[in-house]
Structures are given as C-alpha cells and as structure tokens.
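Let's look at chain A:
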Amino acid sequence: MGLLDVKDVNKRFGGLQALGDVNLSVAENSVHAIIGPNGAGKSTLLNCLVGKLIPDTGSVMFAGRSVLGRKPYEINQMGISRVFQTPEIFGDLSVFENMMIPLFAKRDGAFRMHAFEGVTQERGLIGEAEKMLDEVDMLDKRELHAGSLSRGDKRRLEMAMCLIQRPKLLLLDEPTAGMARADTNNTIELLKTIKNKRDITMCIIEHDMHVVFSLADRITVLAQGTPLVEDVPENIKGHPKVKEAYLGEAA
Partner candidate 1 sequence: MTKRHVTRRGVLRTSALAGAGLALPTYLRAQESGFTNAPTGDTVTLGFNVPQTGPYADEGADELRAFELAVEHLNGGGDGGMMQTFSEQNLDGSGILGKKVEYVTGDTQTKSDAARASARSMIEKDGAVMISGGSSSGVAIAVQGLCQEAGVIFMSGLTHSNDTTGKDKKANGFRHFFNAYMSAAALGPVLEGLYGTDRKAYHLTADYTWGWSQQESIQSATEALGWETVENVLTPLAQTDFSSYIAPVLQSGADVLVLNHYGGNMVNSLTNAVQFGLREAQANGKDFQIVVPLYSELMARGAGENIAGIPGSQNWDWKIENQLGERYKGTNAFVQSFGKKYGFPPSQAAHTCYAQTLLYADAVTRAGSFNPCAIAEALEDFEFDGLGNGPTLYRAADHQCFKDVVVVRGKENPEDEFDLVEIVEATPVEQVTYEPDHPMFSGGSLGSCNAGA
Partner candidate 2 sequence: MLGLGKKDLGLLAAVAALTLLAPFLLNPFPSDSSLAQFNAGYPDLMQRFVIFGIFAIGFNILFGLTGYLSFGHAAFLGVGSYAAVWMFKLLTMNVIPAIILSVIVAGLFALLIGFISLRRSGIYFAILTLAFAQMSFALAYSVLTPITNGETGLQIALDDPRILGVSATADGSIPVTHLFGLEMRATEILNLGPWQFQFSAGYYLCAAIMLAAFYLSIRIFRSPFGMMLRAVKSNQQRLYYTGLNARPYTLAAFVISGMYAGLAGGLLASMDPLAGAERMQWTASGEVVLMTILGGAGTLIGPVLGAGFIKYFENIFSKLNDNVLHGWFAFLPDGLENAVVAIIHPFVGKGWHLTLGLMFMLVVIFLPGGLVEGGQRIGRLFRRKRGSEERAAQQTPAE
C-alpha cells in the first residue's frame, strides 16, 4: 500500500480511450515521476487525481481514503497540493497575501467569514508565511504584486503556497516547462532542498528527462493511456519499451 494507489482507472472521451487500466502506486516519502510522450494521458491522469475529472471506472485511494467524487478543494484538504504547468497564483494580490490565503484555508477549512478582523492581526500566521517565503528566497519581494513577478518567481511562489499547507502529497505538472536551463536547474535544486527538509511525497509529471532523472526515485512510463513500465530510474534508461514509445512519437 502506497500513499496514493490508483487501481484500474479508465477514462474515455467520446471515442478516445484516454486512460486504460492504469495502475499506479506512489510510496510515502518518495519522488515518483510519470513520463510519456505527448497525448499519453499524463494530464488526464493528474486531473483524475485532483478531482477535476472523474474516471469512468477504477479507484483512486489516498492515505486509505477514496478521492473519487470529491471536489478539488476537498481533495486538497485531504493533503494533496498541486503545482500547475503555468503557475497559478493570485495575480492581483501581493506576494504576502498569496501566502496568507493557504494559511487561512488550512486554519478555517472551506469557509469562515472573519469579516471584521484585520489581516495584519494574524501574528502567528504572518510569522509562518514569512518563514516560508524566506525558505524560497522571496522574503524581499513580499509586498510586490504577484502578477508582476518573473515566471521563475511565480513558480517559487506557487510552490511556497503549496508547501505552506504541509501537504502529504505534492503533485507537480511539468514544473520546469518553458524554463531556461538555469531556471530549470534552480528548480531542481529547490525541489531537492524541499525534499530533504521535510517528509513529503512528490509525484512529478515531466517531459524533461534531465529533471526526471535528477529527482525521481521511481518512474512510470505512460503511453497511449496505459502504463508501459514502472521501475527505478536506472532501469528505465535504455528500456526497449520506453525507446519504442518515444521513437514512435518521433516517427
């Protein structure tokens, strides 16, 4: 039993079999990467995990509880946070306010009015937010408008927002997509630091093999909606089926 167990998940869109009999187990405190060519069903799978899509059949269990049929915010409350391909942050809010929202969410659950208190009265939470910002090297930008940040900073902010929730599982959807090599390396370093500092499980969907092989403990290769192989990185390199899947794509 892993932290996250996906069993026999199927998903069809009209005539297209997007996912077919996907089985996957993500072990606690591991970094699990899902790779595969374009259209392999990686994003569909991810969306099934966070409640944006509901699989036609099969089960998705997280920490022993099913996530199926739950809304995204409920799944988040169970301990799954998600980093998007393009950073999703609150662009109209300041960096600091971006950090406060997940803190309020964690404290209050889905809804609590707090209409008559000032944000600045939340001393304990402010300290926590500042500490987290410091960890991702963004404390000096706390009053900036989040929408005006560079892409790399937006990515850091988004990760900080996810981490401050202390999730059990962090889902990363191509965290380095569209980044320059230097930024990519920075992100890899950041993720490694995060990994080393706390007990966290990560599940990464990634295109960039460099990122995958630098971080992952285990790798699942997905092709045409079905897992081809699942193994440790060393064995994935040069695996004939993987080559076939990627070369097939190249052809």
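Per the selection procedure, all candidates are chains of the complex that A comes from, given by their letters.
Observations, loosely collected:
We adopt the following convention: contacts are C-beta pairs under 8 Å (C-beta built on N, C-alpha and C of every residue); 3 or more make two chains touch, one makes a residue touch a chain; residues count from 1.
For clarity, every value in this text was computed on a predicted model and none was experimentally measured.
When the candidates 1 or 2 are screened for touch with chain A in this complex, the one that qualifies is 2. Put simply, chain A touches candidate 2 in their complex at residues 50, 71-74, 76-77, 81-82, 84, 88-94, 97, 100-102, 104-106, 109-111, 113-120, 122, 143-145, 148, 161, 165.
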